[in-house]
Structure formats: C-alpha cells, structure tokens
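Inspection log for the structure reproduced underneath, given as structure tokens.
Note that one protein chain is taken out, while the other chains of the complex remain in position.
Entry: chain A
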C-alpha cells in the first residue's frame, strides 16, 4: 500500500506529528487505536516524588533517564490526571466511562456523590449492627468500589467468529483490560437503564455497587449468564485459533 504510506510520511514531515498508519484490528493483536502520537513519544512523568529528589540522591540510571528525557519528545499530560495523593486510576477510568458529551465535571461530581452515598449507607449499617458484626462491615467506599468491580469481571467471554457464512459465539479467554472494561460497562449500563425516571444516578449506582460487593444483584447475574453461555457453547471452542 504505497500511496497511503507515502501520504502518511508526507503528513508526518509536514505536521511534525507521529501519525499511525491504519492497521486492520486483528484479534490477539493489541494496538492503541486513537493515539495521535508516534512511537518516539514518551509518557509524561506525573509522580511528584520523582521531581523532589535532589541531584545527590539520584542513581546513575536515574540521572541517565533524566538527561534522556530532556532530549525526547513527551506527550501532553491529560487534564484528568493529577499528582494528587487521592487519585485512583480505576475511579478515573470509571468517571470517564460515565461521562457524556465531555462533561467530566458532572461525571466527577456524580462519582463523588456515589462514594459519599456508599459511605453513608455503610455507616448506618455499622451503627445499627451489634458489636460482633461491626468488625465485618466495610466502610471504605474505595475498597467496596474496587471489590465490587472485581466481582463483576467475567472470566471468559464470547466472540463472534465467522465460519462457513455463519457467525458462531465462541468462548474465548479475555485479557485483563477487557474484563475490567466489561465490568464497568455493565455496571454503568445497568444503572442508566434499569432505574426509575426520578431516581438519581448516585443513589442507584451506590445501591448496585453494594450489591455487587456482596456478590448479588443484576450485574453479577449478567456475569453468570455470560459464563453459562460460554459453558453452553463449549463445543465451539476449537474454532478459536489463538
């Protein structure tokens, strides 16, 4: 494909940006689809501690790293990533998925209200419970969030594979990031669709998170359905070639 390559190269020299060539997405081949940066771009260093080290504390490797970064091209840091101690990449990703129309302010406020709601519900349960049960009740909204999403992750997924003119749903193992994505996607879809018109998102989401934390609720059911389908289509597993 000479023409697109030449065009891409020309584009690269003109814009001085790294443009990726379009490669068809093959299953099993990972690729960052939408990144406008070429491979020579390095990720930005967000960590505060890295910059606080004085010259004397740095090891040889780190000094070399620092010198190297002065000459390299570095991507711009996304606006959503902060060097705050309270930052959590999972929460960040979930907030991005909840966002609509680029309104991250709203998505973030919904997320914080959800965490607050989870915390309050757990505190109520804590105060209502007897002394022995109080030790078992988890009050940290972040652990509940992480555990709930982990509980919702499917182990095995289905993929449509074309054989003899028909698409067959073949059970495949899922990579980690696909599982995390599916868990978050199911959670958000469930909360958006299956709630009363007047109920607010934080309330519904906090309820679903608490249920998922205890391995109950519709999202867990969806995960189990996925597993059952995969088990049912066990015979088609040999259609997978990777």
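Couple of notes before you dig in:
What we mean here is this: contacts are C-beta pairs under 8 Å (C-beta built on N, C-alpha and C of every residue); 3 or more make two chains touch, one makes a residue touch a chain; residues count from 1.
Quick note on the criterion: contacts and distances are computed from a predicted model.
Among the names given as "Cyclin-H", "Small ribosomal subunit protein mS29", "ER membrane protein complex subunit 10" or "MIF4G domain-containing protein B", UniProt records the absent chain under the name "Small ribosomal subunit protein mS29".
Contact with the chain not shown here comes from a single listed residue; of A:33, A:127 or A:238, that residue is A:127.
Here one chain is not drawn; of A:119, A:195 or A:240, the residue touching it is A:119.
Within the complete assembly, A:142 is the residue of A:41, A:142 or A:168 that touches the hidden chain. What chain A contributes to its contact with the hidden chain is residues 84-86, 112-113, 115-116, 119-120, 123-124, 127, 139-142.
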